[in-house]
Every structure is written in structure tokens, then in C-alpha cells.
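Have a look at this one.
Removed: one protein chain of the complex. Kept in place: all other protein chains.
After this line comes chain A, so read on.
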Amino acid sequence: MADQEQPTKNEGGETGGEQSDNHLNIKVNYEGNEVFFKIKKTTPLKKLMEIFCKRQGVNQDQMRFVFDGNRLTGTETAEQLDMDDQDTIDVLVQQTGGF
């Protein structure tokens, strides 16, 4: 089950991405570091987010996932967002400020 969203950082060539029309290779950009994920078009991105935060060891509540400038809540699917292969999801840390 986990293989669907597993990070493909090291096996990018192996997956190929063209094996199935249902799958996409998505880059996740966090502070300049890119992590590849092979995802199913119809799977909500929530799963990707959870795995990413788990692997990065960060609190998901403080992470902001942004695709083309739009915030992702996790309920969206790659299909809904018209994602293409090799598209990038940006991950930012919560911003706060007072002065």
C-alpha cells in the first residue's frame, strides 16, 4: 500500500512514471531540497503530506503545502489540481511575526 506514495528520491528512474496513466511523479520542494513522490492521480494529497512530514520529522500543523501558489488542505487530488508529471509542490513552514 505504501509503495504508491513512497518517496522515489533514489529510484526515480526505476519507476519511470510512464508505467501507468494513474500515477504521477511529484516533486516536493522543502527549503530547496526536492523529494520525489510517486502518487496516484485520484488519491487525496493528504497521504503525501503525512508521509512527508513523518519522514522529515516535522509537525504537520506547521507545514504549508502550496501548489502553484495555492494552499493545499490535503483533500485535493492530483487530478483535481491538473497536476502534470514532475510538477512541484512547495512546502513552507508556518510563518509568524509580530514586529
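Structural remarks
Heads up, the rule we're going with is that a contact is a pair of C-beta atoms (placed from the backbone, for glycine too) under 8 Å apart; a residue touches a chain by one contact, two chains touch by 3 or more; residues count from 1.
Please note the rule applied: contacts and distances are computed from a predicted model.
One chain of the assembly is not displayed; among "AAA+ ATPase domain-containing protein", "Eukaryotic translation initiation factor 3 subunit C", "Proteasome subunit beta" or "Ubiquitin-like protease family profile domain-containing protein", its UniProt protein name is "Ubiquitin-like protease family profile domain-containing protein". Where chain A meets the omitted chain, the residues involved are 31-32, 61, 64, 66, 68-73, 90, 92, 94-99.
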